[in-house]
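Pasting a structure below so you can have a look.
Each chain you see keeps its place in the complex, though not every chain is here.
Chain naming follows the written order as A and B, and within any one chain the residues start at number 1.
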Amino acid sequence: QAQARLHSSIHMLTSMCWDKCVTGTPSTRFSRSEEGCLANCVDRFLDTSLFMVKKIEEQRAQHGQLS
Amino acid sequence: AQELMNKTNEKCFAKCVTKPSTSLSGSEETCLARCLDRYMEAFNIVSRSYISRIS
């Protein structure tokens, strides 16, 4: 079941990063900018998730102080 | 709450991180922080409208 969740995450990320990074007609190899974008896409998406959690916890802490 | 976070991450990453590079830039983080607040606000507006309409 953890295996199924892992596969489903990889499919979702491949689909999302493909749409974001591969904008031209497919060629015999990725352009340098497509390759860089793909290589960084997963890490920045995971950074985004962590950043969002941190922001929400900051807001909760602030609200806690005010009450 | 999990689904709201997943949707927020997906929408805000799409809007704010248009060219993923080797780290999140300051302007990307500013965009993400505002996007988080706006998506939560949109969720509240939509919830209120929907619940008042179907009640």
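By our rule, a residue touches a chain if its C-beta (ideal position, glycine included) is under 8 Å from a C-beta of that chain, and two chains touch if they have at least 3 such contacts.
Quantities reported herein were computed from a predicted structural model and do not represent experimental measurements.
> For validation, list the number of copies of each labeled chain in the whole complex.
Taking the whole complex into account, we get A x3, B x3.
Going forward, only the chains that are shown with their structure count from here on.
> Can you check how far apart chain A and chain B are, centre to centre, with Cα atoms defining each centre and the answer in Å?
One centre to the other, that is 14 Å.
> Which residues, counting only chain A, touch chain B once they are in their complex?
By the definition above, chain A touches chain B via 16-17, 20-21, 33, 36-37, 40-41, 43-45, 47-49, 51-53, 55-56.
> Could you pull out which chain B residues touch chain A in their complex?
5, 8-10, 12-14, 16-24, 29, 32-33, 36
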